[in-house]
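Below is one structure, written out as structure tokens; the observations come after it.
One protein chain is absent from this view; the other protein chains keep their places.
So, chain A:
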Amino acid sequence: MSTAAPATNDGAVAPRRRPGSLLRRAAAGRLAVVPLLLFVAVAFGIPAVAMAYGAFTTNTSSTPGTPSAFTSGNLSASLQGGYLTALIGSVKLSAMSALIGTVGGLLLAQAVVTSRFQALRHAVLSASGVLANFGGVPLAFAFIATLGNAGVLTTHLHLKDAGWSLYTFWGLNLVYLYFLVPLMVLSVLPSLDGLRRQWREAAQNNGATTWQYWRHVALPVLAPSLLGGFVLLFGTAFAAYATAAAMVGASVPLITLQIANALNGNVAADAGNVALAMSLDMVVIAVLVMAVYLPLQRRSARWLV
């Protein structure tokens, strides 16, 4: 390690071309990764381990310093009753909004890519960057002002008489799509750019219709990035908390709301460890979705070569 240090010196020394320098450079290159790994180990690793540990332990006595006992009770509690309903509600909402978001994002991205106006491209891309990252609070308020119980559209179009409510499954879907569609645009646009115009022309010269071109050429090529986009959207919708929290009174049970309630001590005292168990449930589901996606992606990637 100490031999690597001189290689990072500033250029006071004359150019070195000694044979050892290449090896030293490689070692110095590896070392540059160390701060990142250390940071992730501390800022991400410690909370993650604490979460997993807490999910399997319980504090039976309230006196400080007593060792906690191992139990699987938190996990089984987190998969029962209202908690289970919330978990299923989250999965359903995320799957549905991710599905609609994937299709909608693909359509919008395709419209932008084939457009002649560069300004449109810049406007959509930058707006997508903001909406996908800004988080749900302003969006929730915008939708409450638009389609909430006293919202502008709700009152002017008398939507309430038609049975509309923003605080339902489909209402939340509509709000989630406001940041999921932009996210999909951002993640699928590079692949759409990669579709060669010649492929389309070749298909057309062979008599293919637009539908046949998409069915047999474009979609198979795009499949990995569409899948990747869907997984990303699912993960984002699954993790979303701010939107639902800002839309007070939403009747849709969500796992993130349950965890936040338990952490804020709004329910039973020992709910803290159940909150950790619910968090672990979330991680397991996210990992499963990722695990389904990775081999699929590798298989589709093989076709691209």
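Structure notes:
By our rule, a contact is a pair of C-beta atoms (placed from the backbone, for glycine too) under 8 Å apart; a residue touches a chain by one contact, two chains touch by 3 or more; residues count from 1.
FYI, contacts and distances are computed from a predicted model.
Set against the options "ABC transporter permease", "Cytochrome c oxidase subunit 1", "Glutamyl-tRNA reductase" or "(2Fe-2S)-binding protein", the UniProt name belonging to the omitted chain is "ABC transporter permease".
Shown as candidates are A:93, A:172 or A:246; the residue that touches the absent chain is A:246. Within the whole complex, the absent chain has one touching residue among A:123, A:202, A:219 or A:292, and that is A:123.
When you scan A:69, A:88 or A:152 for touch with the missing chain, the hit is A:152. By the touch rule set out above, chain A reaches the unshown chain at residues 7-15, 17, 25-26, 28-33, 35-37, 39-40, 42-44, 46-51, 54, 64-65, 104, 107-108, 110-116, 118-123, 125-127, 129-131, 133-139, 141-143, 145-147, 151-153, 177-178, 181, 189-190, 193-195, 197, 204, 210, 232, 235, 238-239, 241-242, 245-246, 248, 256, 259-260, 263-264, 272, 275-276, 278-280, 282-283, 286-287, 290.
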